[in-house]
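Only one structure is covered here, and it is reproduced in the block below.
For this view, one protein chain was removed and the others were kept in their places.
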């Protein structure tokens, strides 16, 4: 935008100015994200032995990861945990988002959203640890129930189980699920609902035929926003699972750092990214189908 | 619209579920027992004293502050560049570039930290507070970009043109018009980046070398059951700090909306 530049100042400089402006951030992301990710992909195609990384490219690591029993079981466990967490979180979150969007007075909505987001911003580690304290063998629930005389000895089903991990993660990502659903519900033109009822549908059928489909983009965003971080979670399996129920992130750490096999670890990391990508793409395609269905 | 009492009760129960674990923090932080269990044993401030006396905690806290302040400042600056570029200009490769910048939001942190770790080790950068900052700037920037993009978006383009039309240069227009109007967004971005960085564990754990930060310190304490009450005390304080910071962030966000005459849609994200 130098003054006195010749004709075309604005138009020609538009692209150049934009690129110049975005470049510090872009260069940072390229150097510290794109390049390291590329390195991981490259590593995953090498063999890490005591002498160092080989130069020849091979798919051996992937074969090992995809056919290995431990890794398969671990992938399935990670997928199961994160799928169940996602399902539970989104199902539980939807009515809350619906309530805030449809039943809370407009001037009090941001108060509710603020209340919902606060726990999410408080130390994740401490929140996870609190669940350990709550669900543990000598934890709050067991000691509470025992001191009330409801149970005679500590319940064992609630500690160090997949169920506890799911509970913890569902709590941790609750706000993540509510927000996108809330936003999509807010966007729905209220006269559409009146139109639904005007055309003879009951409140329930109006919800099923109008509100629910229109809020699907938010639901799908919520699914992705919960699924992606939970499948890569490290802290919960470590603390709540007591290290006995590792998930992908724990496995990556174990292979990369404890066994010091960067090539195999990279292959697991890339596999994890592939899983995330595949799930994301499936849901984004679903979303697109929903949107197309709406425009008909 | 008719009030639906069951939905309201459900929503309140859900809020209770969200807050339940956090309520335990002050409860056991002031409870006079080393064991975190019911029934409560009476009031004490010993755990706060124990926490206060811990030298490692202070070092970890100071390290965390250094990291969080640096990460907040740098990611907000990078966020301003990206948000301004994305709201004001069209340029080739825009979706790809912005997609890459926002990628850490949807990438498991373990993968980000391992990818950074292998590269840092390969090129021989020693692990330190600095390397944690590098990682934290990376993961905070998408949040900064998201917040600042909405701040820049709510700016009417003609405000800028008006200032220019009234004789200001692009630089003075930025200083006199754009900066004051997006200032609430900048403050929210700083506060939220600060909070994310302070809270972050995985990157701090793997990229910190032998330097301890707050989250890593807390994680370490969990191994010793005797230390748990002191962690509860620390947690209580951290929750209070978070609430204060978030309230400030929310205040500035609302003021920003009021200033630009927009409608409040609620929420940070």
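To keep things simple, chains are lettered A and B as they appear, and every chain counts its residues starting from 1.
What we mean here is this: contacts are C-beta pairs under 8 Å (C-beta built on N, C-alpha and C of every residue); 3 or more make two chains touch, one makes a residue touch a chain.
Note that in this section contacts and distances are computed from a predicted model.
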Looking only at "NADH-quinone oxidoreductase subunit M", "Spermidine/putrescine import ATP-binding protein PotA", "Response regulator" or "Teichoic acid biosynthesis protein F", the name UniProt gives the absent chain is "Spermidine/putrescine import ATP-binding protein PotA"
Which residue, B:23, B:122 or B:162, contacts the hidden chain when the whole complex is considered? B:162
Just one of B:106, B:177 or B:237 touches the chain that is missing; which is it? B:177
Could you please point out the subunit B residues that touch the chain left off the display? 156, 158-159, 161-169, 177, 180-181, 258-261
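Here is the rule we use: only the chains that are shown with their structure count from here on.
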Report the inter-centroid distance (CA atoms only) between subunit A and subunit B in whole Å. 17
In the complex formed with subunit B, which residues of subunit A make contact? 1, 3, 14-19, 21-26, 28-30, 32-37, 39-40, 43, 92, 95-96, 98-100, 102-103, 109-110, 112-119, 121-127, 129-134, 138-140, 142-144, 147, 171, 174-175, 179-180, 182-183, 186, 224, 228-229, 231-235, 239, 248-249, 252-253, 256-257, 262, 265-266, 269, 272-273, 276, 280
Write out the stretch or stretches of subunit B touching subunit A in their complex. 1, 3-4, 7-8, 10-11, 14-15, 17-19, 21-22, 24-25, 28, 35-39, 77-79, 81-82, 84-86, 88-92, 94, 97-98, 100-101, 103-104, 106-112, 114-119, 122, 134-135, 137-138, 141, 145, 169-170, 195, 199, 201-202, 206, 215, 218-219, 222, 228, 231, 235, 238-239, 242-243, 246, 250, 254, 264-269
